[in-house]
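The complex appears here without one of its protein chains, the remainder shown in place.
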């Protein structure tokens, strides 16, 4: 079988992770990598990995006829144009989440993908996590009956730098979007309504950029289930990633992963080490798994496990949460077109 | 020191529990017990415990000049008149929760108590639970810093009988009221706003009585913290009672109590026995502790640990949750007087 | 039904615990208590509990015709004569462990008990513990198949005072005797051989009295199972009481009880409070249960759950362990008569 040839656009932290994971897959070859800031460091990095082409221009990746699939790991604002170009060039696409922060933009990109007939997988890596997959299994195989309540806790060990806060799109679009996808994944149902309330409790810098650092969002699902997600930008004890689905026949709950199972008992307490520090440690295997699945779907022409539809649904929920938080009331997803229209109008009028 | 003489009004399950717990306290003597359905069974029960007087009339208890303190364990609709009578008769009062289902009624009863200068303790027994006390301690002693997120899970093993559902006052006033008190207790802050959404997922009988069986309520606290409570009338694995307070310096979380610590590993799984079955098993020690504290407060003339103010606050939150659920929008507690007025008006007009 | 009338000999810590537990049982009445050091304090204690007779003389208890059953809670050296006297006086007997430190003495006392036809229960309270009962259940009901390995960990939070070490009979007879009984209870089999090795690692005072403070004993059971017990006189993190039975179909393991289930996560670690401090906290319910069972066995003339045979078996294993430790080789229980004879001879010769 012919190897899948890969180009990577964006060689930041996440681009490099995908690269290293792709290198472990037998039927994959990374042909080229592009980054706006490509230089000797990136060249050395690429050389060590046998990646022949290093370039500053994403266009070089898209135009390269050898390349079968492109990993878009550049900043969010570049996703839509790159997806469109890659799709038009007939490349399969793996794109980091979110596709964009404007629903209409995202949907536009997906239209192009659909017409081009290429595969697009969105980087919701948590779907490939050993714990969350097991909880989902309990829902799918009927172990816990019909889902009644879905609870997701997701807290980062440290807030991001202010530079990032400015462009992040806010806690709902940047951080909780993973949990919105998880809510759909775990419940097996679509979200109909959200009520979001957030606050600035950690650092006033979030308020300066119109963002919050602590938030709780409640969800109503189409199948009648209720959900709640809580996010914090700073859990001093480390990355807190737990989910629970409670149903008519029981409950399935995933707690945190720790670096070891050791319990230390002293005159003070019985203690263990903190959870795995952050997403690189915690979702290491999940990142490997998602690239593996993407490559397999290309090799065997199967539908990808997280597609554009999943990407757009998570964005719709995030947008609804953002609006709910601003309006101080629950927002139904069916209201989105009207609310977006009003919001656009308001922006125009105030201009 | 003279023994505190006690009269008990209402000898159902909870009245009998309080009686047995009081019998363990050295400086307490149960003088009389009243119950609408008093008969040979209750007389035998009382005789075994050396309780001299058994009567059908609560008035006999209130009028008995020997009695120092009264435990009101009769149905909720009798609480307000009994509190008033007991207070006017100069008796200290322990009253089961909720005081009543009408805020104005509750407040009226508390006015009489205040003027009479007697003590009134409300039966929020969970404040005396070993787990929840320890979580609160972590908040009070600064271990976890400022509270940011409060999470409470409270699920019953079985739904109540339809006869009870009819008169229960609904999930918010009957079941979640304990959690509303817990939210105030754990956060050390007052609730300002609630958003409640519930659904009927377990048994349609709840809908027939205008009630829900599954509910999630989000809370905003005065100190900026956010909260969420989830309730279910049926957790097939047993009584699920967990709380978590997440703060600026860490998190303190209580999981369930189990009847033993035994882990059984077989070819199928690693398992343990289900949590303690229901409130009698789970809060056994807490019930003992709350009566002990009440007696001590009388003996040493100290303020009771859960007073009428606590009772009324929990009822206000429950009422706001009920209205939020009905109106489909967040409700601020400050709106209550206006909403109650409107509701009264609507009832009058529709009459 | 007539109440069982009780006399208590020895009003130290354990005697008082049994008294308070007996007071909770409806069909029991404590008539008298004796203690060598009886004085105003004990009189006050007894008065509060409605115990009419306080005396310095155990004879007063034994001679009292009203008394049905006697709790022997005095020092170990008094057990044998008191058991004999009580049995001859026709009283049922509850005796603290060990019956004595001389096997022949213990057997002599049991002969008298047998001839008198009274009941004798030995104070192996751990058999009534919720955790250990559950493990035993897994053995009895076949959940874990045939027992292959039995592991018992038993460590005290603090070493006893030197005054106690002198007269304790040594770690095997004083402390590990509980675990020897537990080994028989959990495995459902008799012990055939022991190999004990101990060391003085905590405090040289143990060596001064020919004792050790840390010990591991391996066991061979009649049914082929193997066992191991480890003891330490000082676990700084508190009372460590765990057991595990591993069998052909699985394993059943009890970990420690903690005062609460709270997990506290901070920047340093994830921790919980230490286990319940010592035997009074840890075996509180087990003490209640053992007295309840004893009273029930008298009331309904049933065989007691831990009888003289159980007492003597534990002592035999303890003696074998002591000899094994001294001889530096495994000792079979069948060797005991010969070894005891040799030991007596050696003592005589050296005298």
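Observations on the structure shown:
In order of appearance the chains are A, B and C, and numbering begins at 1 in each one.
The rule is simple: a contact is a pair of C-beta atoms (placed from the backbone, for glycine too) under 8 Å apart; a residue touches a chain by one contact, two chains touch by 3 or more.
No experiment lies behind these values; they were computed from the predicted model shown.
Note on the chain not shown: across the whole complex it touches A, B, C. When the missing chain is restored to the complex, the residue among A:39, A:52 or A:259 that touches it is A:259. The residue from B:59, B:248, B:265 or B:284 that touches the chain not shown here is B:265. Within the full complex, the residue among C:60, C:230 or C:268 touching the omitted chain is C:230. Within the entire complex, the positions of chain C that touch the omitted partner chain are 146, 148-149, 151, 153, 155, 195, 197-199, 201-202, 214-216, 218, 220, 224-228, 230, 232, 234-237, 240, 246, 248-251, 328-330.
In the full complex, chain B touches the hidden chain at residues 235-238, 240, 258, 265-275.
Taking the whole complex into account, chain A touches the unshown chain at residues 24, 26, 48, 130-131, 133-135, 138, 143-144, 249-257, 259-267, 273.
Please note the rule applied: only the chains that are shown with their structure count from here on.
As a whole-number value, the distance joining the C-alpha centres of chain A and chain B reads 42 Å. Averaging Cα coordinates per chain places chain B and chain C 42 Å apart.
With centres set at the average Cα position, the gap from chain A to chain C is 59 Å.
Along chain B, residues 249-251 each make contact with two or more other chains.
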